[in-house]
Each structure stands twice: as structure tokens, then as C-alpha cells.
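With one protein chain withheld, the remaining protein chains of the complex are depicted in position.
== chain A ==
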Amino acid sequence: MGSNADSKEIINAEVEAGDFSSGGEISSKLKDLLRKLGTSSKLIRKIAIITYELEMNIIIHSEGGSLAAEVNPGRIDIIARDEGPGIEDVDKAFKPGYSTASESVREMGFGAGMGLCNIKNYADNLEVESELGVGTTIRASIDLK
């Protein structure tokens, strides 16, 4: 999907596992970029919420990964990839309030089991591929209208 000529990657950055102090920096950069591209503030907020939740998910739950944004005709795709451990039960992970986050993560205000729900709420299309021991790829698409 990402390799055709109409698709333009505007950001692609590594996300380090457990790196809370940098958490949100990529989302922040993307937000600035979209503002410069003249994207409406409502659309930017939607995209920022999705990107930030995905970025924090990689930091909290994964062994490291990356976050990318692609501009495609009529839509923007946010792609989060990580190198494991994979989601054991994807359906459960989408249940509001379901969380596998540690106590220390919760004390910071994260891991309340609402992240994927928020993403689903704001994305126009969402694809989740996850394999235990391999990793997770999430592609969230937002229509540009």
C-alpha cells in the first residue's frame, strides 16, 4: 500500500521502548508538519490523538519500533510497527478498560485501557496485525475531508 507513486511518506522515526521522556516528540513533529501543510485544526487534532496514543503504546508495551505517516490520495495513514512481544488477544485489547500496563505506567496517567478505543474512535479505518513473539503493525487511516 505504501509503495505506490501517489503515496508520500512525511515522517518515519524510531520509537524506543520505555523512553517516556521523549514520548510524544514524533507526534509533536508531525503536528507541526501538518500545520505547515495547511491541514485543518480539527483534522490535525484527530491525527495527533491517534499518533500520540500509538507512540505511547510502542513506548509502554513494545520492545521498540517505529512510527510513520503517509499522505495518500484522500487520506493520511499513520503506521505503527513494533518488534514484539505482540498482542495476545486483539479483541480483548479493544475492550474499554482492558490493560496489561504496569503500575508505574498507570501512575503516569497511561495504561488505562482506553488507548486503542480512542484510536478506533478517531480513525476512519483501522488495521491491526499482531503475532506473538514477532510484533504488531497498526495502520490507522484518516480521511482528509
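In the analysis below, a contact is a pair of C-beta atoms (placed from the backbone, for glycine too) under 8 Å apart; a residue touches a chain by one contact, two chains touch by 3 or more; residues count from 1.
By definition in this document, contacts and distances are computed from a predicted model.
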item	value
Chain excluded from display, named as in UniProt, from "GTP-binding protein", "DRTGG domain-containing protein", "Imidazole glycerol phosphate synthase subunit HisF" or "Glutathione ABC transporter permease"	"DRTGG domain-containing protein"
Sole contact to the chain not displayed, among A:G38, A:G109 or A:G133	A:G109
Residues belonging to chain A that touch the chain removed from view	20-21, 23-24, 27-28, 31, 41-42, 45-46, 48-49, 52-53, 56, 108-110, 112-115, 117-118, 121-122
